[in-house]
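A single protein chain has been omitted; all remaining protein chains appear in their positions.
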Amino acid sequence: MIDARHYNFAFLDEGSKREIRRSILKAVAIPGYQVPFGSRELPIGRGWGTGGIQITLSIIGREDVLKVIDQGSDESVNAVNIKKLVEECTDVAITSDSEEASIIQSRHRIPEIPMRNDQILVLQVPTPEPLRIVETKESVTKQMHAEAEYSPMWLSLFEDLTQYGEISVSSEYPVMVEGRYVMNPSPIPRYDNKKLSDSETLYLFGAGREKKIYAIPPHTDVVSMCFDDIPFQAEDFEGKHCRLCQATGVYLDELIDEKTGEKVYECSDTGFCRGRREQKTWKHQC
Amino acid sequence: MAYVAVSGGKEAIEQSLKLLEIFRESREDITVSGIKENMGLLVDKIMSEAGFYSPEYAALALKQCEGSVEEAVFLLRAYRSTLPRNYYSCPADTRDMRLIRRISAAFKDIPGGQILGPTYDYSHRLLDFSLMEEETGEKAEEGEGVGSESGEDIRCGRVTDILREEHVLEEVEEDNTEPFDVTSNLLTFPAPRSARLQTFARSDAGFLGGVAYSSMRGYGAVHPTVSELRCGYIEIDVPYILDEEESLCIGEILVTEVEALVPSHTETDEEFDKMSLSGGYGLIFGRNENKAIAMSIADASLETKGDTPSQDEEFVLTHGDCLEMSGFISHLKLPHYVTFQSKLDRVRAKEEGK
């Protein structure tokens, strides 16, 4: 339990929060560009979402309502752990209803219900550098971004198609932002990539261990990298549905039914699934 | 149902924390001051890797986490994030160090003398069963009047000062530019030396030792001579707000400093290059000798050219932080089923493609 007498509102000292907010502003001004920042250590492990948490702690105010999901689930251990930290050091309201939330922090998913322009989605990023798969050195990737030299990235896609007939990138599928910066959308499934483009909401990406912040402001053009004659492919759930709410056309988790031993599916977005079962109507239907 | 371990997280975490508290709780008498007084070298290691000087809080951290080094470092670092940064200290001159130990491997005798001080170097590593039942505080009384712990104030200049007068050291200009602050900036490469040294000083001792060892053993070129290793207390001053000329002493910290020497060549206008000695530098919180030597080797190694890991700046500077490495490794314990589903989708697509 964090004792408020020993710690500032939202844990970090005000100077640190202001510094992080300045980095966020810069990121919003240059969509897709990775802004370096002086990442602070948190009571949660580096690599466990500290970039996202630092953004959340820096932007959160007493009136905010926070939702945290991990793998689409409000109940996941990591999501619970993060909510607990923020709640203890801010006392803000916590929700699992994505409509009520003003800030949603997420790991690996973008919620199914489209987000509004008065909400912010904060994504946790382990490896912000999309070019890391083709180049190990930070000094080189920095130069590649500066020169918009993305041929090696395209080449790796070409190689995949040549060798396997398929592009093998599963999640963290690279996107081109406003025709300028190649960006790693964090390890969201390819299914979620389309939600990044021309969205109503602001997306903020935080990588604590790698000390980078980047952003996609509302109505930004975001394109998944693919060749003209090879359509970009999202995960395929054709013919499958959620066994709880019967939803189709959403991202599904695959499970094995313990009794029958059969493969069954459930919505990855647990808040969305619960809402459907409770017959909730959303203002913005998907 | 499958994946129960993942849902219902709130309750599970609470139960886990309760269990942890039972594991942690003192069964024998152990106090923060007991840890601070008796486990001094462990406390020093925690402070150096945390980049946070407070023997008391380091001892508290150790008590709180069953003595785990990485957890204790973690606690101090996280606590550090909550503190406003009020001052930057003035540069401290280690010539003014109040010495408890000082040796040179380069010379038999040095002005000011070799001071062996407390060291395990010449002890036999035999388990001493008499310690199973030791009374506290017996030896401290006997030790009165030995070395500077007796209160004797020993201070002296460095061995390199003498070598510099002889012009056998590589001549370098004093660099008084504002140092890079690795705790509030992202490193860019090539990194300034101040950034390198700060990063090494906070590095995981095991990692840094491995880097230095590899360089000495053949994956690199640095096998230095320890010009001087000194351990003692230095005063920390901060600028006095009301008068720029003045400074205020806010206390003493215990540090270990190493200057290592390696031969180097300098290009000249003359027919032959000049041969001289250049240095590697190490400065670590507490009594932390091997880490300080390792740091001086790692520092010198980055000045040499080659393809070995110890010469690769980006490699050694980005993989040695205790918190970053343990955090990223441990995050693999988090659920990854959404991305794994995505991977399965690709593997299955390839299977169907065949």
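All chains are identified by letter, namely A and B, in their written order; residue positions are counted from 1 within each chain.
In the analysis below, contacts are C-beta pairs under 8 Å (C-beta built on N, C-alpha and C of every residue); 3 or more make two chains touch, one makes a residue touch a chain.
Throughout what follows, contacts and distances are computed from a predicted model.
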Since a chain is absent, check the UniProt entry for it and pick the matching name: "ATP-binding cassette domain-containing protein", "Nucleoside recognition", "Sigma-70 family RNA polymerase sigma factor" or "Putative ABC transport system permease protein". "ATP-binding cassette domain-containing protein"
Contacting the left-out chain: of A:Asp3, A:Glu63, A:Asp118 or A:Asp228, that is A:Asp228
Missing-chain contact, candidates A:Ile30, A:Ala93, A:Ile133 or A:Leu161, resolves to A:Leu161
If you put the missing chain back, which residues of chain A would it touch? 147, 149, 151-152, 154-155, 158-159, 161-163, 227-230
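The working rule: only the chains that are shown with their structure count from here on.
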Centroid distance [mean C-alpha coordinates] between chain B and chain A, Å: 35
Counting only contacts in the complex, chain B reaches chain A at residues 1-3, 5-10, 12-13, 74-75, 77-78, 80-85, 181, 183-186, 188-190, 314, 318, 323-324, 326-331, 334-339, 341-346, 349-350, 353
Considering only the defined contacts, which chain A positions touch chain B in the complex? 6-8, 11-16, 19, 36-43, 45-48, 50, 70-73, 75-81, 84, 107-109, 126, 137-139, 142, 164-166, 168-172, 187-191, 209, 211-212, 233, 235-236, 251-256, 258, 268, 270
